[in-house]
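Shown here: the complex without one of its protein chains, the others still in place.
Moving on, here comes subunit A:
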Amino acid sequence: MRARDLLTAFPTVTLETPVAEAARLLADQGLPGLIVVDGDGLPISILPGTQVLRLAVPGYCQDDPALARVVDEAHADGFLRAVAGRTVREAMPRERRELPVTDPDATVLEVAALMARTHSPLAAVVDDGRLVGAVTLRTLLDRVLAA
C-alpha cells in the first residue's frame, strides 16, 4: 500500500485567502486541516485545524494567555470578526517547520511517521512538481486498521 492508494482530492487556499474564508472552508467540509499553496499550486504550508484556528486568535492572546480570560463574553463571542480583513499571509506562523509533504510512492509507514513527526492530521502528496491530493489521518487509520 502506497500513498497513491490513499489519495483524496483536497481543497487548497492561497496566501491571499481571507482567514475567515479559510475557517469557513474547514468547517463546511469537515477538513482536518488546510493546504496553503503558492502561485504554482505547490504547498508552502500545511495547517492542521487547530493552527487554522490560531490564525484567527488575536496575537495578544497568543503572546499572553492570561489576556484571553479578561475579555468579556460578548467580545469573546465575536473574536473572529476582529480578523475579518486579515489574509492567511498576515496570520501565518513565522517559524519554518518541516512540511508534511510526500510523494505517491511513499509507503504507509513513511506517511504515518511523517504525520506523527509533524503533528499533522494530513500529508500533501506532490508528484512531479504538482499537488495531486492528500492523505488524511482518517483514511490512513481506516486502511491500516482494515489491513
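General observations
Simple rule for what comes next: a contact is a pair of C-beta atoms (placed from the backbone, for glycine too) under 8 Å apart; a residue touches a chain by one contact, two chains touch by 3 or more; residues count from 1.
In this section, contacts and distances are computed from a predicted model.
Of the names listed as "RNA polymerase sigma factor SigX", "ArsB/NhaD family transporter", "Phosphate transport system permease protein PstA" or "NADH-quinone oxidoreductase subunit J", the one that matches the UniProt record for the absent chain is "ArsB/NhaD family transporter". When the missing chain is restored to the complex, the residue among A:D5, A:D38, A:D77 or A:E90 that touches it is A:E90. Only one residue in the set A:D38, A:D64 or A:D77 touches the chain that does not appear here, and it is A:D64.
Interface residues of subunit A with the unshown chain, by the touch rule above, are 58-61, 63-64, 66-67, 69-72, 74-75, 82, 86, 90, 94.
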